[in-house]
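Missing here: one protein chain of the complex. Every other protein chain is in place.
Chain nomenclature is as follows: A, B, C and D, assigned in order of appearance, with residue numbering initiated at 1 for each chain independently.
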Amino acid sequence: MSEKQEKMRQCAEKLLRDGEAGYVIGWGETRFDDRTTPIFVEDPAGAGAFVWNEYAINSLAKYLLDDKYPDKKIGLFTRGCESRAINRLLKDNQIKRENVYLIGVPCDGKKSDRCTLCRERNPILYDVLLWTPEDDPPPAAGRFDRVKDIEAMSPDERYVYWGETYDSCIRCYACRNVCPACNCRECYADMSKTGFQGKQHSRSDNQIFGVTRAFHVGDRCIECGECERVCPMNLPIMGQTQKILKDINELTGEYECGMDATSENYLGRFDLDDKDEFM
Amino acid sequence: MPVEKSFEPAIVAFCCNWCTYTGADLAGLNRMKYPENVHVIRVPCSGRVNPQFILRAFQKGCDGVMVCGCHPGDCHYSTGNYFTRRRFMIMKRLLEYNGIDPERFHARWISGSEAAKFRDTAAEVSEHVKKLGPNVKYREEFRITESAEAGT
Amino acid sequence: MELKKDKLTEALLLLRGASNVILPVSNDGAPVFKLWDGVAEPCLSANTSLPPKDLLFPRSEKMYDYNVKTGNISEISSNKKQTVFGIRPCDVRSIENLDHAFLESGYTDSYYKTRRDGLTTIALACTETARTCFCDSMGLSPNDAPGADIVLNDRGDAYTVKSNTEKGEEITRLWKSLLSKETGKASKASGSVVCDFKARADKDLPEKLVARFDDPMWDKLSKACLGCGCCSFICPTCYCFDIGRENHGASGTAFRCWDSCMFSDYSRMAGGHDPRPSKKERLRNRYLHKLAYFNLRYGVTLCVGCGRCVDKCPANLDVTRAMDIISEGVRADG
Amino acid sequence: MAESIRAANIEAKNADGRAVNPLLPCMCRVIRITEETPDVKTFRIQTPDGAKPFDPMPGQLAMLSVMGVGEAMFSVTAKDDDWIESSIKKVGQLTEALHSLSEGDLIGVRGPYGNHFPVEDIKGKDLLFVGGGIGLAPVRSLIRYALEHREDYGSLDVLYGSRSYGDLVFKSDIFENWPSRCNVHITIDNAEDGWDGHVGFVPTYLEEKAFSPENKAVVLCGPPIMIKFCLASLMKMGFSKENVITTLEMRMKCGVGKCGRCNIGSKYVCLDGPVFTMSELDDLPDEK
Partner (left out) sequence: MSRIGVFVCHCGTNIASVVDPDKLIAAARELPGVAYAADYKYMCSEPGQQMIKDSISEHGLDRIVIASCSPRMHETTFRKMLKNTGINPYMLEIANIREQCSWVHVDKDRASEKAVNLMRMAVSKISKNEPLYAQTIPITKKALVIGGGIAGIQAALDIADAGHEVVLLERESSVGGKMAMLDKTFPTLDCSACISTPKMVDVGAHPNITLMTSCEVESVSGYIGNFEVGIKQKARYVNHDICTGCGLCETKCPVKVESEFNLGLSTRPAIYKLFPQAVPSKPIIDKENCRLLKGGKCGICAKLCPLGCVNYEDEDRTITDNFGAIVIATGYQLVDWPSMYGEYGGGRYKDILSGLQFERTVNAAGPTEGHIVRPSDGKEPETVVIVKCVGSRDPNKGKSYCSRACCMYAAKHAHQILEKLPGTRVFIFYIDVRTPGKGYEEFYDQTRMDGAVYVRGRVSKIYEEEGQLVCRGEDSLLGEQVSVKADMVILETAMEPSPGIAELTSLLGAARDVNNWVQEAHPKLRPAETQVGGVFLAGTCQGPKDIPDTVAQASAAAAKVIGLLNKSEMETSPMISAVERDKCSGCGVCVGICPYKAVTLLEIDDRHGAKRIKREVANVNSGLCQGCGACTSACRTGALDLLGFRNKQILEEVDALCL
């Protein structure tokens, strides 16, 4: 672990010293041993602050949107999940590849529930790879198990399940703000005047937020699990987006997002012979 | 909303101008009869129907929602309804997954000549929704969901 | 006086006769405040993940109905009685702080006031602290809640009952038959709990913070912030709100709902100008409000050290870090 | 009706001592609409029983609402025995709704909010009013006040400019009502046909006029960039910041110092403002 950490620090230090990157985004310490926080290091001398341990959990890719027009490249430690998120941002025309320097760091698995669905430990996109790729975890059995469980319920049960779930939602929008697919300049949910989303906290408005967000990101979700990790109320947010992914998988075959930066999203294209259930 | 025996559902039908709206007009021209519950909102193309409109309709108190457009291949705008088909294949499933009864939301292809189909669909959806009763799911009632306030 | 723990349910049922009782119950093991159904076991092992501020300041609250055509406006108010049981010292202090905000500064917020008048607080002193608790750094004690109507201290098989107010006295009278003399038995830890987690909240912190308004540290501190409203919504003392409207034809209802100063549309003006355009300004404003502005206005620090934001921040931001940096006068690095 | 609104004042109690709800608007009527410029209208507002909704001091604010659309805070630009006026520029959804009102339409009103121009402190002084564009709106209330209490103040100068003739507000005041009673200096940014008055930016005109700082208070309102340059000019001319007064705009929701939006440092603009001296602003963080 510390050897890898050392490599990361050295790499960041060199990038900063050579002026290759304006700053590097990675993980740094907090006051708790079992937590890290994203850090942004500009000074080569500060590269020693980067840590790599099983608590380097937060996905870093979304921070690229805070600085969409950088003067210099942004260095970013990139695991499988970050790289898929970056593909997401590239496909959505939100960042430019030449503005980022991706330091590939194959992931050895972190202590987070969000990693249970992980299928890509190794970055699929990087400028440099710091160490040998890890073996990808065995394909997560039952990618859509939770969706199937909910599908098995009756409509009323499903309504109660989600209704109660959304009763607890505090609409802090952490799920949205961390999501690489949520990259609108201004979220529809922040524009209550347009009428799509009420600002009040009611089951109805919370549910509408949940379903709308799912619909907005569903065909572009990279399944990084960050939304659920950040949810202060521990809501099963991916149960919604994964439902959409599951349906797309059933409708058109294998469908995964963020594996490249060019494939058109499911709802952004069509086939003449798409399945048609509407008479 | 009257909830008694005489429950009359409010049903909104988003209809594309070129096919279904024309079909509905033709139903009128032919003096076909169907229940009064179905209210048509005219849109240029079924592709104009943002799935968020459906959520809003349920929230505001519609008991049933229909989205109708030209048959695939017949779209006045050539490809609009292919996107409609994808969007609503996903949206319908998502709504049902969230507990909306399948009978409350329908997408149908009704051409300008299919007046009878419009009539039959309107009648059929009305009847189903009537049986289901008023929709409460997603309905706004400005219920403060704060734990401490629950049940008060 | 003390209340034997086996009498607790009976005591709560007595309360329930006169008002709604809200107490922490277990939700998958985590305590959350809920309207008590008269049956559920109180879950008092730790503080709740959400503060009870919504009892006074609901997430959404109807203000008045109006009719566009007739011009009628009718106020809506809720004057129900609520008793919150098991509220911790930090949250009691948070209510005192909210009182400053809503009842002072010239205007009395009548919605808040009505709810406040109807609220009775029965606090429970802490027997242990969570690892993000730093209330004793913020000038309060986990062992006592002087602002509560009644304070309970866990003494093993009983709670000592201390009444601070007339409302409290009323309850002790109500409980008369259930209360017994204190046995004087020493409890496990009660009364001497301290927080392991510390923050540097020196007396001159507000001035120091304001003085470093333009410090580059705000840039650094805010970089990892996601700009979500998590910290605001789980904070017991955040009280920003928005006013909105829900129309039904000619009639409609104005409501207010929680808002977060971390949101991008919060301070944006109609023409598009935003005095706090990025998360740096927003985070700075939030921290300064908690630790300086409120203090300068009302003489008390708004932050009560409950530690919820430290615990829940998706980016693991830590308000105590800012306090440390300021207090120690060091530059923020990384 | 008027009673209860007046009671929604900072005392927050009505005549019989009953606390009232400061967030509750009162339905009033727009009795006159004046089109000042293509995007500024002045609304004269009265309660249904023919009274003024409340009695504001110069510079104070009113929360105006179009029911079903929203509320926003505007400065009261004039008052009379039985009405108040606000002048509103079309910038967003609510102001657009306000602009679509017709005379006789209902409008929600609450207030007055905030502090006011220090009419007592500046008593006996010469007053110089400097305004740009819609910035004359808040100043107008004080100009009217000073004209009503003419004996309390020394010389009165109004220096006002805008981009073009068409953008000048309160044309009947600045060209007809005021010139006979005080000194009015008007300028527009660029020369245009039919305009034979002064041409040039407000700060330049201000320096040209070379007002003496002696016993003079300045009230300065306008777009931020104009304020910046005017202030520099005034400093050059020897004015002190204590004697330069301005009003601020921030996003406000509640108007009573609760909702949190309009703070600059520990000050709430809706409560402690909108009127500040420039030296007071210097003490506040730069977040306007």
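Note that contacts are C-beta pairs under 8 Å (C-beta built on N, C-alpha and C of every residue); 3 or more make two chains touch, one makes a residue touch a chain.
Not measured: the values here are computed from a predicted model.
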Chains still shown that are in contact with the chain withheld from the display: A, B, C, D
Residue ranges of subunit D at the interface with the undisplayed chain: 68, 100-102, 105
In subunit C, positions touching the absent partner: 68-69, 247-250, 272, 277-278
Residue ranges of subunit B at the interface with the undisplayed chain: 8, 10, 12, 17, 21-22, 24-29, 31-34, 36-37, 39-45, 47-51, 53, 56-57, 60-62, 74, 76-80, 83, 87, 119
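Here is the rule we use: only the chains that are shown with their structure count from here on.
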Between subunit B and subunit A, distance of the C-alpha-averaged centres to the nearest whole Å: 34
Where subunit B and subunit C are represented by their mean Cα positions, the distance between them in whole Å: 44
Length of the line joining the C-alpha centres of subunit B and subunit D, rounded to whole Å: 51
Numbers and ranges of subunit B residues touching at least 2 other chains: 140, 142, 144-147, 150
Interface hub residues of subunit D, defined as touching at least two other chains: 70, 93
Residue numbers on subunit C that touch subunit A, as the complex places them: 49-50, 59-60, 131, 197, 220, 223-224, 226-230, 232-234, 242, 244, 246, 255, 257-260, 263-265, 279, 312, 314-318, 320-321, 333-334
Contact set on subunit C toward subunit D in their complex: 63-64, 66-68, 71-73, 75, 77, 101-102, 105-111, 113, 210, 213-214, 239-243, 245, 247, 252, 256, 259, 261, 266-271, 275-276, 281, 285, 288-289, 292-294, 296-297
Residues on subunit D engaged by subunit C in the complex (per definition of touch): 10, 12, 19-27, 48, 67-72, 91-95, 106, 108, 249-251, 253-254, 256-266, 268, 271, 285-288
